[in-house]
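For this view, one protein chain was removed and the others were kept in their places.
So that you can tell them apart, the chains are marked A, B and C in the order they are listed, and the count of residues begins at 1 in each.
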Amino acid sequence: MVSAEPLLEVSDLAVTLHTPQGPLRAAEGVSFAVAAAEAVGLVGESGSGKSVAMRAILGLLPRGSTVSGSVRFAGRELVGVAERQLAPIRGREISMIFQDPMTALNPIRRIGGQIGEVLRIQLGWNRRRASAHARELLARVEIAEPDRVLRQFPHQLSGGMRQRVLIAMALACQPRLILCDEPTTALDVTTQDQILALLRRASDESGAAMIFVSHDLAVVRQLCSRVLVMYAGRLVEMGPIGPVFADPRHAYTAALLRSLPAIDGPRQPPVSIGGELPDRFRPPSGCRFRTRCTVADDSCASLPSTLLPVDGERGSACIHAATGLPDRGAESGVSR
Amino acid sequence: MSTVETAIVAEPAGAEEPRGRRRRSVALIVGTSIVGTYILAAVLAPWLAPYDPLAQDVPNALAAPSGSHPLGTDHLGRDVLSRLLHGSRVDLLLGMAAAGAAGVLGTVLGLVAGYAGRSVDVVVTRVMDVVQALPGIVLLLVLLLVLGPGAGSIIAALALTGWVAYARLVRASVLVVRDQDFTSAARLAGLGHPRVLFRHVLPNVWIQGVIYMTSDIVIIIGAIAALGYLGIGIQAPTPEWGQMIYDGQAFLASHWWLSAAPGLAIVVLGLGLALVSDALTDRARR
Amino acid sequence: MQRLGYLGRRLGYVLITLWGVSLLLFVMLQLLPGGPAEAMLGITATQQQVDALNQELGLDRPVVAQYVDYMGRLIRGDLGDSLVFGRPVVDVIGDALPATLKLAVYVVALSTLSTVTLATLAASFRGRAIDHVIRALPLIGVGMPGFWIGAMLLFLFALTFPFFPAGGIEEGFAGALRSLFLPALTLAISVSAILIRSLRRGLIDVLESDHVLTARAKGLRGVRLVVRHVLPNAAIPTVTLMGLVFVSLLGGALIVESVFAIPGVGQLLVNGFKRHDMPLVMGIALLSAAAILLVNLLIDVVYSLLDPRVSLR
Partner (left out) sequence: MSSNDVPPIELRGLRKEFRLPGLRGRARAARTQVAVAGVDLTVSRGEIVGLVGESGCGKSTLARCVVGMYSPTAGEVLLDGHPVGTRRSSADRRRVQMVFQDPASALNPALRVRDMLAELLRVHRLVPSSDIAGRCAELLESVGLDAGFLDVFPHALSGGQRQRVNIARALALEPDVVVADEVVSALDVSVQAAVLNVLLDLRARLGLSILFISHNLAVVRQVCDRVAVMYAGEIVELADVDTLFAEPRHDYTRRLLAAIPRISGDHAQSVPSGQSVPSGQSVPSGQSVPSG
């Protein structure tokens, strides 16, 4: 059953962080929607604003940050809402999994208590019932000895185990949306593989929608059906993942894909995107990628950040959105 | 790989207070002005003071503040303002000398202990533990018994008591710096230990000692004043703030300002130094 | 098991440090100008008097023999006789100890209460007016010498507005509570100055940590968040600081006792120092070191209970 209204609708979201160097506009003009049970990837490099945009959805930004725009979840507005009204949604309807499993758990409290806590505060369960369910959740995330782990402290578990615990915690109240902020970045490849499989299965079983933030395009490719690409605080391209990766319509997406080292196919020398990220306090006008772009022209300096339609499902903020990228982009760009 | 992003998300100081930076530089200016004023007062005391701080005028004892004696006179008829100004020479000079000696001693020992590691570190750490197991004032008294009375003894005793804090601080910073890759890189580049220690480690840790010194001077001046108050510090007629507080306490009910004024002198100096220290800490963190 | 091992190691370390203190004091005795006997008797003493006292105290024997004797007496708990009081040092200190202990307990209670309240307030309202006020307090407090605060409190609340007695220590619990309030407050002000700073910093660090973000993402907020996920974690570094604070508290107590005429160990120390009563001064030094090390051991126990990671070290 596809409802007319998406589960989550983000429009014109902008986040300003306060840093010692002054206010920093970490993300702006971010608009996208997520349907029920859909898995969306949000990719970008350092400073792209992807994590900040994600945290803005749940109001979990650092102190002094300001948010504008709108985030509508199941018909309710989440931006500009008091903590008191957001708290019942967090962990119950929208849950979040963070990047670093080594620090994301309270080091001085037992695993069982930390999982049970979300059930107790969100569903009002008593200690015994919460604890019994916590055991069940640990079994569901394939932890071998749930009873023992319940009594353990975080430092007694490996990184992969801790990430499983965090996933169990995120699944506890059967949320409708799970936000994953680089949940496998800190893990080894083989552990990452297991965690990804677990996440895939968990979202299938629960029917929860998922936004998966990552710098790793391949990981997103594995897990998601649609992808959003961010660069320097703005959304630059979005669409179904297959077409976007096969025929990117934004010069940045194309350059990023080219710079990925491949594990199979013919061996190729490293290809980099020339230049450095723009100064985050004084970004260039128009398209922010134009200073590093090989297919930019004069019109890029005044290009609005609006996504231009590529086809019915896709959009790109590039001058080449409709026509496709010129070939010279594929050859040059090799630089040091 | 949002290392930059998380760095910003986790950024504590600036994120919490947008206007913090300007206020902190104001704090630095205010702090330095206060401390500067004290130093000036100490240097210029003979010219600034209206009377000889030692001149007694017994008929005129315990006079209330007036035009001729802005802070009144003490029980021997000495001008309190003049004694206060001259006192700044004694307390400030002794305080800075003792803090300096403690700072140098502690920094060197902390540097060596942290960098050398192993047995040297164990020995220095044990000595630090022993010294810190005694309350400062107790060790101070024991040392003064051994060293005898006099300003030199007081400086030496304070330095021998106070070095531990510097040593701990510097040692901890050295341990952090020693584990950084640039120290390993310097060693791998075939640079000798003295060069690595003084050119690569010291420039990254000495500021910690200096910052602590700004607040330590207050603590040490408090200790000097405490000795004066207990009657075992700088000997009697020399003007000294602690001694002045003690002398005034007998007349607290009727002449409270006799004790209040020298105490306030210490408090304001402490405030100035604390402001400087805070501002420096902030700079160093960035 | 692991925790017991950890505490066992700590206990061993305490004993070694205590031995270090005793050695330090012994060396100091040897270094006294003109020897301990002359130091005690003063420079006006005749050579016969000095020799007699040296013989009486066994100070004419070789250093090693003196040291063996010194350690032997220490192990038996004998700290020698006080010259001023003519009684065993242990007894003299024992008489003065209750007053000092009462004061110390009072200070710990007052400063813990004010530290937790004020630091939590400051951290929760970070950047607002109340935070600035609370942050300014230690800046002033650090610079205030304890004896001066004491004198000013005395002037205000005992002489001008006589709520409290001007000195001494009254009988009974209520009496002690009333008469020791001003000295305890004096010390609590300087002690809290350090603690508030540390706990506020600790609270803010924890508030910005990843696991608090996780807790907030679970829907925790407000008091529940602070009590369950912030205060216990932030308390850990502050608890370790308590050891240092206790040292400064003990030192401060010795001075404040003089201000408020409390017949405690501090008064003994000052009198002992002024009259060159070496056995008394050394005895107080050794016992205060023992007390401080014991408190540190206690803090280790609390620390190991608070932080599960500690048992692995």
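The rule is short, and it goes like this: a residue touches a chain if its C-beta (ideal position, glycine included) is under 8 Å from a C-beta of that chain, and two chains touch if they have at least 3 such contacts.
For clarity, every value in this text was computed on a predicted model and none was experimentally measured.
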| item | value |
| --- | --- |
| Chains in view that touch the one left out, judged over the entire complex | A, B |
| Residue in contact with the excluded chain [from A:273, A:296 or A:318] | A:273 |
| Among B:204, B:238 or B:281, the residue in touch with the chain that has been omitted | B:204 |
| Chain not shown, touching residues in chain A | 2-4, 6, 11-12, 14, 28-29, 31, 33, 35, 37-39, 45-46, 188-193, 196, 200, 203-204, 215-219, 221-223, 225-226, 234, 238, 240, 242, 245, 255-257, 259-265, 267-274, 276-277, 285-286, 302-310, 312-315, 335-336 |
| Chain not shown, touching residues in chain B | 1, 3, 180-182, 184-192, 195, 199-200, 203-204 |
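Simple rule for what comes next: only the chains that are shown with their structure count from here on.
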| item | value |
| --- | --- |
| Averaged-CA centre spacing for the pair chain C and chain B, given as whole angstrom | 21 |
| Chain centre separation (chain A, chain C; CA means) in Å | 52 |
| For chain A, residues that touch 2 or more chains besides their own | 62-64 |
| Shared interface positions of chain B, touching two or more other chains | 10, 16-17 |
| Residue numbers on chain B that touch chain C, as the complex places them | 10, 12, 16-17, 20, 126-127, 129-139, 141-146, 148, 215, 218-219, 222, 225-226, 229-232, 242, 245, 248-249, 252-253, 256, 259-260, 262-263, 266-271, 273-275, 278 |
| Chain A residues touching chain C - in the complex, by the definition given at the top | 58, 60, 62-64, 83-84, 87-92, 95-96, 98, 100, 103-109, 117-118, 121-122, 153, 155, 166, 169 |
| Chain B-facing residues of chain C, complex | 13, 16-18, 20-21, 24-25, 28, 31-33, 39, 126-127, 138-140, 142-148, 151-152, 154-155, 159-160, 204-205, 208, 244, 247-248, 250-252, 254-255, 258-259, 269-270, 273-274, 276, 278, 281-282, 284-285, 288-289, 292-293 |
